[in-house]
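Quick one: the structure is below, and I'll ask about it shortly.
Here the complex is missing a single protein chain, while all its other protein chains stay put.
Naming follows writing order (A and B), and every chain is counted from residue 1.
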Amino acid sequence: MGILLLEQALNGLQLGLMLFLLAAGLTLVFGIMDMVNLAHGSLYMVGAYLIATVSAVADSFWVGLGVGVLATALLGMLLEVSVLRRLYSRDHVTQVLGTFAILLMCNEGVRMVWGSQPISLNPPAALAGPVELLPGFYYPAFRLLIIGVGLATALVLYLLVTRTRMGMQVRAGASNRDMALAMGTNVQRLFTAVFGLGAALCALAGGMLGPLLAVQVGMGESILILAFVVIVIGGIGSIRGALVGALLVGLVDSGGRTLLPMLFEALFSPQVAADAAPAVASILIYVLMATVLAFKPRGLFPAHG
Amino acid sequence: MAKPRNSPSLLQHSLALRWTLPLLAALCALPWVAAALGDSFYVTLATRILVFALAATSLNLILGFGGMVSFGHAAFVGVGAYTVGILMQHGVSSAWLAWPLAMAVSALLALLIGAISLRTQGVYFIMITLAFAQMLYYLAVSLKAYGGDDGLSLPGRSTLGGGMELTDTTLYYLTLTLLVATIVFITRLLNARFGQALQAIRENEVRMAALGYAVLRYKLVAFTLAGALAGLAGALLANQGSFVSPSLMQWSQSGMLMVMVILGGVGHVLGGLVGAAAFLLMEEFLGHMTEHWQLGLGALLLLVVLVAPQGLMSLLKRRAA
Partner (left out) sequence: MSTAPLLQVKDLVKRFGALAATDHAKLTVQPGQIHALIGPNGAGKTTLIHQISGALHPDAGHIVFDGHDVTHQPIHRRVHRGLARSYQITNVFLRLSVLDNLALALQAVDGSSLRFWKAAHAEAQRMERAAAVARRVGLAQRLDALAGALSHAEQRQLEVGLALASAPKLLLLDEPLAGMGPDESQRMVELLHSLRSETTLLLVEHDMDAVFQLADAISVLVFGKVIASGAPAAIREDAEVRRAYLGDEV
């Protein structure tokens, strides 16, 4: 039982950290540029595809990861400069439509280049096996890598946001955009940089999760909705909120999916358990979000003062 | 003596009979034309467009006229469809019973969801409506008795009684009648006190509260009404395809409805119709040209966003003016 809980905790941590990578970029774009970006999931998808392709060609996961992340960051910045920048001043509804259009185009573009079938992304051979964390408890090495990468990225982001000049401008922009502009932040460059960073984080998450989930068209949408839930819980514009929110969502989702069926089986008939448990597990994170919003209508750590 | 107004208020809407009556006549004639051409496909396609036009119009009521960006509207369509489907599974196939019931169930859910969601603002509202829709989606998936993830095939269409069968043509005319009735009703509603208040809330909610309007009440009534109309669209959709599935309720479907509304013209009474027609016709015809039609759709949407942010209706209005 203890081992099961530990395993679930690690799974939840892993999912949470990956959601954090996605949510961090999303919350910054929303907090600073006040833009709802439905195409965020598309960057995650494109990142995963690029990493998978380059890894296969170079026969090295790490090369694929590095190249893929950089390429996606560049792609993100290109997208920002050419199209997205025009949407900042518009209302949310228009932004939804515009970024939804980009989402459609990305999905179709990927389909045109790679086809409709999922492609595979293989983890590095050295990490393909399990690791014995405790006597008798084995955990996949690659998942441990994901946790490691997630924690390292969180640390780097923390240092970036709190110790660098750009980070300061980002925090200022998230908390009061007009004031930050008045103080002379070079807005255009900052926005492009933030966007590129967000895209890089998406690609990183894509590369990490690709070996576990399938690399396929539409993979962005299902995770995008989780990312939105995370930033709403955490508070829009706050990286700390994104981390806390992501960990909460990761733990609740993973834990729920494993523990609920067991709970239901103990309480109800196996038939009911088999039918109801997955449904309830799926809606747990939404219940979590609704609960958080009931007490803190602007999320746990709203950035706007 | 108050001067007669020389230009209509932004909040007033007309049915533009000069354009809509000929359009209606054409739509009435469509089945005859299709029969003459020997191809019933157009009737099916047109029915589908009209059903989505009804759904989009119901969304336009709260999105375009009420300023409430609900990302969970497809759930109400799905609930209406499932109500019809489930009732039919249990032997109740009369349209006179099932369709009003579908509207009632959707309305009730909209009332409950609205009562909670409408207390939030901005993106939080968008997210909460999305969350509720997802909950309903997962609920539908879990209903193994009614098909679960695979969906539910209906044994037939709703019955009308009196020996009348719901053929493709009959369904078409029925859908057309209901759509016309809805658009007329909504136009009158918008010009009445309720609609004026609703639109004014969209314009300046803070001021409306300060003037003494119970803002939440008006939004909730509109939200419930929109839910009921969406439920009706769902009932029609279930009949049109003889099939209901949880995928009707997914957030991407809500997104598609939003796209139709925004494309057609947020805040125009015909916006839902124009948007649904534009979207589905593109899907149909572009889809024949290339399997990658979504790329073209995306590009077109992007163009609309950048060039005609008020949707296609505003372009048409500009030319007519």
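In this section, a residue touches a chain if its C-beta (ideal position, glycine included) is under 8 Å from a C-beta of that chain, and two chains touch if they have at least 3 such contacts.
Predicted, not measured: the structure shown is a model, and the values here were computed from it.
Engineer: Thinking of the complex as a whole, which visible chains are touched by the chain that is not shown?
Structural biologist: B
Engineer: Specify the residue from the set B:A26, B:A145, B:M164 or B:A192 that touches the hidden chain.
Structural biologist: Checking each option in B:A26, B:A145, B:M164 or B:A192, the one touching the absent chain turns out to be B:A192.
Engineer: Hey, which of B:L45, B:A104 or B:V221 is the one touching the hidden chain?
Structural biologist: Answering carefully, the residue with contact to the hidden chain is B:V221.
Engineer: List the chain B residues touching the unshown chain?
Structural biologist: 1-3, 5-7, 9-12, 188-189, 191-197, 200, 203-204, 206-215, 218, 221
Here, only the chains that are shown with their structure count from here on.
Engineer: Between chain A and chain B, what is the separation of their C-alpha centroids in Å?
Structural biologist: 32
Engineer: Could you pull out which chain B residues touch chain A in their complex?
Structural biologist: 63, 69, 116, 119-120, 122-124, 126-128, 130-132, 134-135, 138-139, 141-144, 251-252, 255, 258-259, 262-263, 266, 292, 294-295, 297-302, 304-306, 309
Engineer: Can you list the chain A residues touching chain B in their complex?
Structural biologist: 30, 36, 38, 83, 86-87, 90, 92-94, 96-98, 100-105, 107-109, 111-112, 221, 225, 228-229, 232, 236, 275-276, 278-279, 282-283, 286-287, 289-290, 293, 297-298
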